[in-house]
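With one protein chain removed, the remaining protein chains of the complex are shown where they sit.
Chain lettering (A and B) follows the sequence in which the chains are written, and residue indices restart at 1 in each chain.
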Amino acid sequence: MSTDTDMPTAPPGVLIPTTSASTGTARTGPVTGSAAAGPPSPPKPRRLPTPIRPGDFGATDITLLAAAALSSLALVWVVFYQLTLLSGGLGFLVCWYLTFLALTWIGMSQVIERQVATDRVVGVLVVSAALLVVGLVVFIVLWVAFKAVPHIHWGSLFTKDQKSLELADPNILNHVGILHAIIGTLEQVLVAALLGVPVAIATAVFLNEVGGRGVKLVRTVVTAMSGTPSVVAGIFIYSMLILTHVLTYSGFAASLALIVILLPSVTRVVEEVLRVVPGGLREAALALGAPQWRTVWSVVLPTARSGVVTAVLLGVARIVGETAPLLFTAFGSQIINVNEFAHPQGALPLAIWVESREANSIAISLAFQAAFVLMSIVLILFVAARIFGRTKGKKSKSAQRQSEDDFMARIFMPIPMEKVGDEQ
Amino acid sequence: MTVEGDTAARHTIGRGESPLGGAGQIDAEGVCAWFGGRLVLELVTLPMDRSKVTALIGPSGCGKSTFLRILNRMHEVVPGAQLAGSVRLDGTDIYGSGQRAVDTRRHIGMVFQKPNPFPAMSIADNVLSGLRFSRVSPANRGDLVEEMLTKAGLWNEVKDRLGELGGALSGGQQQRLCIARSLAVRPRVLLMDEPCSALDPTSTLRIEQTIKEIADEVTVVIVTHNMQQAQRVSDTCAFFLAAENQPGRVIEWGPTDTIFTEPSDQRTADYVNGQFG
Partner (left out) sequence: MSDTIDLPRVVSDEAVPQPLVLPEDVSAEDQVFRWGVRLAGYGVLVLLFLIGLFLFLQGLPAFRRIGFRFFTSSGFDTLGRHPVYGVAASLVGTIEVASVAIVVGAPVAIATALFLSEYAPAWSRRSLIALVDLAAAIPSIIYGLWAVFELQDNVVGFSTWLSRHLAFVPFFKVTSPPLNASLFIAGLVVGLMIVPIVASICREVFSLAPAGEREAALALGASRWQMIRSVVLPFGRGGMIGAVMLGLGRALEETIAVAIILGGAFTISPHILQHGGSTISQLIAVNFGSGGQLGLQDLLFCGFVLFVLTLVINLAASAIVNRSRSGAGVDL
């Protein structure tokens, strides 16, 4: 590089010269020097070395890992089939995995050193645990779809119920569906949400905005309640309302049981979201003369809207799949019942529960189809929650990543950078 | 340079005691640094001599700390960070292929701006923690702890309570503990990133004294905002500067006296005379 006169051979104390003697002018331009006098020439592009990102995971590591994998495979293959009588791929995989870990550790501690070997083996363990979990989740979701979708009769699934389920019927698949279950779930969840969400938000407002006596107690209770088993919620409603003949088996009773489950989780999340709203906003509203209820209604809640929406969506996603409380309250039914206040009502989880324990394949197929519908509802709610949970600031993905990098860099080096927006 | 797979001929930048028996020579050549694509340090070339104290001075935000962190391969810990150039410790490029960061950091230690002893460990265990990482068992733990704490100027204050938790000390004591901890692994170079900026004057003076005392065994590179401190402790000074929206560079470096009394560059003169920064 002609411009690179910054050679270490320059004696200390002497300014690294450009090409001329002009040292006093600000060196904002490139290192390429120009004549001292006269108009400054346009800056020529600097030629810098290419940046690298050093890492410790090199060719040696990869080779050793591959070698360990192959040799453990061979070893287990031999031992497995000769010595042990294991059936099934699962046992083989487990043995192979353990041998792989052992060989990796031995190999690396010989070739490199023990400290690195332990580090790598832990790395493999951690990565495989995460992959296992993620893999299983994805597998389960896809598995339900694969078991259900090929057998769905789209005409009847959403339009028929099981009233006319006669196994002898040759055209049976067009005569049965799960409409009763779908209606049941929708009604029960809707009523539960309509009644439960306002109470949950009110409780969160009480905890965070109004406060006063009993806050700590109520908060502890909410935390405790969120661990209440769903089956307990079901038999609670049963023992308090149905046994005492205040209510019959009905979808409404189910809604009440679902409220018991919905309340604590939504309350806690909304409380957390409200806490993040800056106090300055409340003060501004109060200073303008707004009463407290107005402040909460028009300032605090709208600011926290995306968080509240997320909380509600996730709460609903949770209760949609609950089965146990429904056993004691809605009781289940195979016919359509639109009035949730009167008679037993079906629901998707209940349909799955009952049909999956039947012996005939039609019932089991229906169970899977109901599971597919239920799974889809949960997925839609989950995705919706993540979409609505984003902050209002619209950043593209790379900008988000960039600002994360910038943020990290800002920790180490406070040069002026454009302001990084608030992370959600 | 570590020879792959050849354990017998392993050179010392791999692990183990330094055969040179003490302070190392560290030379940076053409060092550049990027954060997330943005160039923040440009072509820094600087020798830091054996058994000497080199001070890096300059206004904040000029890349002094970034440069320091490149010297012991801490820069790459930040996601999105990149670098270029070479850093040689006693002739071996620490960024060469086959060199592991973990090994480098055993030979080039660092003391941070905010004291960070391990709060869950006792004082004695803190001092020995670096040795635990490199799986070195000292012949006599007690002697080593005493030696290091004495060098750091902390021994008299804590000798009766070595079992107490490291987090229970005052700020100045914590920083001296961190120095003792770094010295325990017998590094060849000790990097110090504004070690006294958060401390009271008494602790500051004590640490400066420590720096002067250890310079024989350990080369010291210290980043400081305090020009008087630079004058007091360092043999060589390097002046960093970054103009507006520009990456940082070394404007001038040389013997401390020269930099402060007859700097060659006007900007250096302005800075050391307090005109800015």
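Just so it is clear, a contact is a pair of C-beta atoms (placed from the backbone, for glycine too) under 8 Å apart; a residue touches a chain by one contact, two chains touch by 3 or more.
The structure displayed is predicted, hence computed values, not measured ones.
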Touching the left-out chain: which of A:70, A:140 or A:284? A:140
Looking at the whole complex, which of A:63, A:223 or A:298 touches the chain that is not displayed? A:223
Residue among B:129, B:150 or B:266 touching the omitted chain: B:129
Give me the subunit B residues in contact with the hidden chain, please. 72, 74, 77, 79, 102-103, 105-106, 109-110, 112, 114, 116-120, 129-130, 132-134, 178, 181-182, 185
Provide the residue numbers of subunit A that touch the chain removed from this figure. 84-91, 94, 115-116, 118-119, 122-123, 125-127, 129-130, 132-134, 136-138, 140-141, 143-144, 147, 199, 202-203, 205-207, 209-210, 212, 214-215, 217-218, 220-233, 235-236, 239-240, 243, 260, 263-264, 267-268, 272, 291-293, 296, 314, 317-318, 320-324, 327-328, 331, 349, 352-353, 356-357, 367-368, 371, 374-375, 378-379, 382, 386, 401, 404, 411
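Here is the rule we go by: only the chains that are shown with their structure count from here on.
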Interchain centroid distance [CA atoms averaged], subunit A/subunit B, Å: 42
Subunit B touches which residues of subunit A in the complex? 4, 6-8, 12-16, 23-24, 26-28, 31, 46, 48-56, 58, 60, 111, 113-116, 402, 404-406, 408-409, 412-416
What part of subunit B is in contact with subunit A in the complex they form? 4-5, 14-15, 27, 29-30, 32, 34-40, 42-43, 45, 47, 60-61, 63, 65-66, 69, 73, 76, 78-85, 95, 97-98, 100-102, 133-135, 236, 242-246, 249-255, 258-259, 264-266
